[in-house]
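The block underneath contains the structure these notes are about, expressed in structure tokens.
Removed: one protein chain of the complex. Kept in place: all other protein chains.
So, chain A:
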Amino acid sequence: MTMQLRKTIARLSASACLIALAAGMPALADTPKDTLVEAFAIDDIISLDPAEAFELSTAEITSNSYSLLVRLDPEDTSKVVPDLAESWTVSDDGMTYTFKLKPGVKFASGNPLTAEDVAFSIERVVKLDKSPGFLFTQLGLSGENVAEKARAVDPETFEMTVDKPYAPSFVLNVLSATPGAVVDKELVLSKAKAVTPSAEYAYDTDFGNEFLKTGYAGSGPFVTRVWKANEAVVLERNDNYTGEKPKLARVIYRHMKESSAQRLALESGDIDVARNLDPNDLNAIENNPNLTLDSAPKGTIYYISFNQKNPNLAKPEVDEAMKYLIDYDAIGSTLLKGVGVIHQTFLPTGQLGAIEDTPYKLDVAKAKELLAKAGLPDGFSVTMDVRSTQPVSGVAESIQQTAAQAGVKIEIIPGDGKQTLTKYRARNHDIYIGQWGSDYWDPNSNAQTFAYNADNSDDSPLKTSAWRNAWDLPELSKQTDAALLESDTEKRAAIYEDIQRKVLADSPFAFIWQQVEVAGVSNKVEGYKLGPTFDSNYLTNVSKN
């Protein structure tokens, strides 16, 4: 019996060896020369329609495949530069903007791009009123008036009228956001679906929303060929593009979530760029001679906030004490290494008026003193809602440890992103650790959420971050409003500097760091450069050797 069994085993292992040998055949060559393969967590995409998409990964895809009137100047992001618009003027009353379009621009479909297309693109953002709808409605455009307020004067002239004499820098910055991308009116209307108007939606067409969710109708350097949810996005060179044509024929964003898996695939040459790397893997890539790291600070700010509905946290001394109980240095040098920089003000570096003050550091004695002044010499107990992703949960644990040194006992409630956010939006948290990415590259976006709360009641129509922490700040709110109407750009910047200093000194927000986006790049890739914002990660100049 044993003999025969042994034979069976021998036979089994022999065939196993054969399989192993067969599998050991040489691997296929690397990624094709004209194709860039990027590993990127793209599970945040819900739509590719510029009037609906408002996620970080879609910002990059839209800005590479559509044209806009103006774009941010990558050299100095407090300014804008022309894209489709050759030039523009602002009327004396500061309310009418006239854009002259570059002649001869064509969509990827071959249709000519005219001011009609620009007007239509803005009309659909306003009428569809999806997440980015507020970009234009905040300028006084509405479903009823958009046709007259945003209109084509002639094929090469587009005119937009806003409801207040806003700072021109603000209006132009709003137009540089990807929801302002210009879509091919003729193509989109040919794909539009009829809908029955209802109380919620007053129009009889979907303005091509269903088509554009997965489709494409732009004029950018790349064409979006396909989006497979949680799988891949494929861009191809737009041969009808009027500007400088991309060097690559194809860019594939492959959905990969795991940092270590991305690193392995990058090291093995199956991807050219890895976009979601943890500090651990960054180290390994830095030491690999075949790979390089590229990084750029982005507009996302991470902070912890203290709900003023909690009686302990409502005391200003307690909030200040908490700011002294964060070990900024340790967090910056370990947990955020390569993926973030310590930043204590609410405007990200690179935005108009941003300041770099960092007055806070870990100071337990000072915190104890402040707590004693607040009548809590022995500290108190409090909860913190934390999303279970790195580096956020690591930072939360660090704060938990340092706060305990002053007797503040923090209980961490872990949850996924949507869960903690739902609680935060309902003001049911004590301490929340969160992130805020500017909706558009203008200081008003952050000022309006961190230094503005017009109505602190539970059913306020505008639920800003200040509202979410029940922080009533009438004076600062007025100042934020005033900054929006300041037509002199330098004066406007000065107002934001002042607001930031006030928020820094006295607010229920402790801003901790600014995100740094980092990518591991294969040395075969040339010209890869992360931009200062998510919509300026341009791919046109990228090539492979």
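Quick note on the criterion: a contact is a pair of C-beta atoms (placed from the backbone, for glycine too) under 8 Å apart; a residue touches a chain by one contact, two chains touch by 3 or more; residues count from 1.
We adopt the following convention: contacts and distances are computed from a predicted model.
Look at the chain that isn't drawn here: its UniProt entry, checked against "ABC transporter permease", "Multicomponent Na+:H+ antiporter subunit F", "NADH-quinone oxidoreductase subunit N" or "YabP/YqfC family sporulation protein", names it "ABC transporter permease".
In the complete complex, the hidden chain is touched by one of A:Pro32, A:Gly110 or A:Pro197, namely A:Pro32. From the options A:Lys130, A:Lys191, A:Arg501 or A:Lys529, the residue with contact to the unseen chain in the full assembly is A:Lys130.
Within the whole complex, the absent chain has one touching residue among A:Lys100, A:Lys337, A:Lys423 or A:Lys529, and that is A:Lys423. Taking the complete complex into account, A:Glu267 is the one of A:Glu60, A:Asp184, A:Glu267 or A:Asp430 that touches the chain left out.
The omitted chain makes contact with chain A at the following residues, 1, 4-5, 8, 12, 20, 23-24, 26-28, 31-32, 35, 37, 39, 43, 46-47, 54-55, 129-131, 133-134, 137, 199-201, 210, 213-214, 228-232, 234, 252, 254-258, 260-261, 264-265, 267-268, 270-271, 415-419, 421-423, 425, 439, 460-463.
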